[in-house]
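Showing just some of the chains, left in place.
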């Protein structure tokens, strides 16, 4: 039988709320998320045909957009705490007809950096979509998902099994 | 044979660039995007058990996050133009073990509002993830994808076939 | 009998929503709002004792905060449209034991600039509070209220009677 | 005779300035502020007639706007320090013909969170105004005021007497 789950962002009375972390001590937190963009064969060819520099520039633009977005997570996600990020690292690569984005965030904080990693990955993926949509409006983003987190009371969590591909 | 695709955000020399729209006239633009969040059975139960009001508040929080994010698309996506949005509408519903978000954006503009709809859908999905992650870190977002766009030189585009589900 | 009132930001089904203005034509819009801050006798004396320049700097800081906030109204107020402001003008003066802020906004837009004027006035008032709170935490802001608006389908509206004082 | 008051945000030479907190140690800080919106009888009826869900959505929108604004206090109020908020909590209720907003902020910081609580309350009030203004442009906001603060060198301060109503 599945365990009962509690939603920490829902108050007993039902209202969405921030989680009060004033009684928690800061600990080292890390999180890794990934996002995939299935650009399809034609766009992948266009990216490769454009050659090293321009492909680099497309992917570099997405990478920087992800880094910048991570720093604004608290502005975008209503119930997130602002966090003093120690590092955000976004890797992005074209693999076959898909682009894979891996975002890592770390901080010394009272709450986890999962949302920073997820936001970096998602906004990098949106930026890839923006740059290729003239050649393929049907391009799909997904999955966007957490791969691993460490730190905090709940400790380490890692996705099982399929870390090297969405399916 | 697949048609050759051109990436409008890549200059001939390879640099990522904005598309200069100074010679274009504003026309009515609309775009619809969707994002799915597979929250799984346990979280879906938690959302339903919480009852009408609190589920409403969780989804309403995500909906507002999407609307607010759409207005900041030009800040998040490096090569997007700022657009004078006429409307942003985000619908969100729990369907089985998945949450479906549909975002519609419209403006009178020189360029399309696809990115505003995509950004609204993606940030609403990130917000759902934030609110349920205490109960399910493995929850996955995706697909995030365009359903339809109208207006502009390229006219109407609509996704084929599978509009009512990700698979 | 009081006329039935409709809340334009509430959809028939009950959801908060933006008002779709895509079918509206832009017209000249103006709005004026005021905010009062009752700083009390001691703070008013401190402001006056500081002399012309420093009082000017305190009030000038609040004035600029109001102008800047007006430009971010669409980021702060979830269901507000971003508007292409033509002008924001904030006046601020110490009158007795109270500071009065008057904010005027104008644009050529599809919807009114009331919220821009109200936001400018309110944030200028918060800034006054910030600067005097070391000398008087009990200082109160209010009323913040619209004085007049022109333009749009509903035309001119002006507050009756008490334009020169809150009470 | 009233004690002489000093404005900490005014330098000896008269310039507005931030307060240098580099020599202070972080301590636990809390602040509570309230804002009232006198929506009047007709709007109160419209909110009640709309029923539970839609009233909830109107007030929930305001509540989230307040939470988000608190996180941006340092961007809005020129001389405020950015603070690592531990919690922001906004409650909002319709009481007779008035809406009452109570905002609580807490952090471990070198300076107080009064402005975060005040900003949350004020922006939530502006959002209520935005959502009801189609039915009542004359609606007034106020008072917006601090109810209590704890922590820091000056310790606890609490408003006297009238905590349950503006007048």
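Letters are used for the chains, namely A, B, C and D, taken in the order the chains are written, and counting of residues starts over at 1 for each.
Operating definition for what follows: contacts are C-beta pairs under 8 Å (C-beta built on N, C-alpha and C of every residue); 3 or more make two chains touch, one makes a residue touch a chain.
Please read these numbers as outputs of a predicted model, since none were measured by experiment.
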Homomeric assembly size (copies in this file), of which only 4 appear in place: 6
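Keep in mind that, in the parts below, only the chains that are shown with their structure count from here on.
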Length of the shortest touching-chain route, subunit A through to subunit C: 2
Cα superposition angle of subunit B on its copy subunit C, in degrees to the nearest 5: 120
Inter-centroid spacing, subunit D versus subunit A (mean Cα positions, whole Å): 32
Rounded Å distance, subunit A centre to subunit B centre (Cα mean): 16
Residues of subunit B engaged with two or more neighbouring chains: 53, 57, 60-61, 64, 68, 72
Chain contact graph, described as a line, ring, star, complete graph or other shape: other
Interchain pairs in contact, sorted by label: A-B, A-D, B-C, B-D, C-D
Of subunit A, residues touching subunit D in the complex: 15-22, 74-75, 78-79, 81-84, 110
Touch list for subunit B against partner subunit A, complex: 2-10, 13-16, 36, 41-43, 45-47, 50-51, 53-54, 57-58, 60-61, 64-65, 68-69, 72, 76-80, 114-115, 118-119, 122-123, 125-127, 129-146, 149, 157, 159, 166
Residue ranges of subunit B in contact with subunit C within the complex: 28, 60, 63-64, 67-68, 71-72, 82, 84-89, 106-108
